[in-house]
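Omission of a single protein chain aside, the complex is shown with its protein chains in their original locations.
The block that comes next holds subunit A.
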């Protein structure tokens, strides 16, 4: 199937917001999505972006029955490791179900890898849910390491009241 990958622009935020919700539904946590299309526009496309995006598009003749031609995306940002230096973090990777198995996910990830290398990054990090076997298998087949398994790293978060409490003098 013909498809193209390009940098996301502010007009893509409507489709990205739609697909973020679709990915959250797939991960069974749709009610946790609080970020809106407007947040994405402000946070990703103003002078100091907090993330970058790439979008996968198919030609008109392959659009979905709802009329979508933007059928996959990846969100990433730059991070830093005190061991390895510059790093790229892939926050989201998603292809709509009917477009899977055609190499689009691989192409999106390849693009993120290219962008990371161009910026001087030495590693690409991301998280996967342990029950998401098809994704885990896909990533392992691409040559990555499960750092949680290997070194025992757990992802932690302080939010809401805990964060407010921590900030108290």
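Here is the rule we use: a residue touches a chain if its C-beta (ideal position, glycine included) is under 8 Å from a C-beta of that chain, and two chains touch if they have at least 3 such contacts; residues count from 1.
Note that contacts and distances are computed from a predicted model.
Per UniProt, the protein behind the absent chain is "Diamine acetyltransferase 1"; the candidates were "DNA-directed RNA polymerases I and III subunit RPAC1", "Diamine acetyltransferase 1", "Ribosomal biogenesis protein LAS1L-like" or "Transport inhibitor response 1".
Even with one chain removed from view, subunit A keeps its contact list with that chain: residues 20, 24, 29, 32-35, 39-40, 43-44, 50-51, 75, 77-86, 89, 91-92, 103, 106, 109-110, 113-114, 116-117, 121-131, 136, 139, 142-149, 151-169.
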